[in-house]
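Every protein chain of the complex appears in place save one, which is left out.
Moving on, here comes chain A:
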Amino acid sequence: MNELLIKNAFVIDPINNITGEQMDLAVRDGRIVEDVGANAEVIDAGGCLTLPGGIDSHTHVCGTKVNFGRYMSPEDMRAGREARRGVKHATSGYSVPTTYANSYRYAIMGYTTLLEGAMAPLEARHTHEEFSATPLQDMMANTLFDGNWGVMEAIRDGDTERAAAIVGWTISAVKGFGIKITNPGGTEAWGWGKDVTCIRDPVPYFEVTPAEIIETLIRSCEMLRLPHSVHLHCNNLGKPGNYGCTMETFNLVPDLNDKRQTLYATHVQFHSYGGSGWKDFCSKAEPVAGLVNNRPQIVIDMGQVMFGKTTTMTADGPMEFNLYRLHHNKWSNHDVELETGSGIIPVLYRRKNLVNSIMWAIGLELALLVENPWQCMLTTDNPNGAPFVKYPEIIALLMSKKYRDAEFATVHPETGSRTVLPSLERELDWNEIAVMTRAGQAKALGITDIGKGHLGLGAEADIAVYPLKVGEIDPAKEYEQVIEGFSKAKWTIKRGRPMARDGEILVHGENTTIWADPVIRPDRDIAQDPDFCEMFNHWYSVRMSNYPVQDEYLQRNLRMQSEADL
């Protein structure tokens, strides 16, 4: 029996309504329990801030496009190099580091669970291989359906149940977790040399609109009773004036689930732009956040931009092509057969650049203007807005008006006339930060029931102890301490085992892949459907029998089964 006692912890656990209480946490066999025996290993937290392990609900750390980011940016690998030492593998890289570097850096910051934001089903094996080389975090993968031919044909035929059957079969075949839609229909339209300007333009050949794709997949997701909602990257990412399209999309969303949101809209910063071009580019965070405040069925994440070098990667191929035409740097584009596509380019966000400065401000505005922290997650869309190692700085920016003003003084001087950030007085408190970095994520992903994101009895013992004494420091003034504290957890505990301490990695670890498996009635099993099989075998470059990811690709794993309403 493996027992651990964390004494004198100052616990904030929003899901269990603990907003700062000095207590002891007992752990047995990786779960939080009432108490443990006298022989348990003891960790003295010394009154430091203790939170459930961090959860990143949208990050790009594993899979083909991440790996292609590594291929095409050898210069990125010159940063962050560390030799192999103790249990640690050698690491390198900054914005697209090696899998181990990702894992260690997240662990040092107290993160224990990650959701890979976009996995092309056909290329799922690569993602799972990299999951097994990300040893210190539990992993999930959102599965891309934005340009899935089978789904689009079902939508054209008005057959939502068929769309749901295809989605359900695919997710369980590739061991995915949720439904990701990236620029719905847009990448497919681009494949035909066309584009969709917003949600009402039909995709060529299929003659379905992005709005129909979104609505059908939302209904499919609820039919399949998946733990997570539809995870949407709206159309028109990064285009001036796109906020209108974002709001039109948000207005489509019904409220279908009483346990969680019905739509998770990701990196909304990139979708809250005003103006008609780059010259009159401005922030529209206010109307977007206002709409989110009136739609409890929507959860967003920030997609905060931080200044410096990074790599942008997304399944939104056309968007990356537009970025390439702006930057004239390297560019990669990839088409995934009947499913989706992707694009990658390296970028440098500069303080002296007005557009970049406005982007930086918009992310913060969203987080400050969305009233309910359960509706806005803290992310950078790693590494698109910035590498995740910038999270502590973002936390400090949200907690301190003084820090925001100091940073604001260093950005492009015209930023003030295009944003509302300087007028926002709100400073988030510790509890709100705990919601935006773990509890809210767990709820949005639907993984609280498996013991994620909280520290109640029976919860998984993923715990982060930060060297921060909540009563003694004023985050509004001493923001540097906040940055330092969140950068380097005193202890990071995963499944009851200390895995990082003061920036040192202690164990090699073994993660869990969490995947969804909706159980569908045999007569609706799409793998038995002759039309679908014929379409599949005719167009795909692989046989249908070779498509599902074999069990060998999953080592330790947790299957979240659901009874589909189908």
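We take it that a contact is a pair of C-beta atoms (placed from the backbone, for glycine too) under 8 Å apart; a residue touches a chain by one contact, two chains touch by 3 or more; residues count from 1.
The rule we apply is simple: contacts and distances are computed from a predicted model.
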Listed names "Universal stress protein UspA", "Trk system potassium transporter TrkA", "formylmethanofuran dehydrogenase" or "RsmB/NOP family class I SAM-dependent RNA methyltransferase", matching UniProt entry of the absent chain: "formylmethanofuran dehydrogenase"
From A:Ser73, A:Ser229 or A:Asn431, residue that would touch the chain that is not displayed: A:Ser73
Contacts of chain A with the absent chain, listed as residue ranges: 72-76, 78, 329
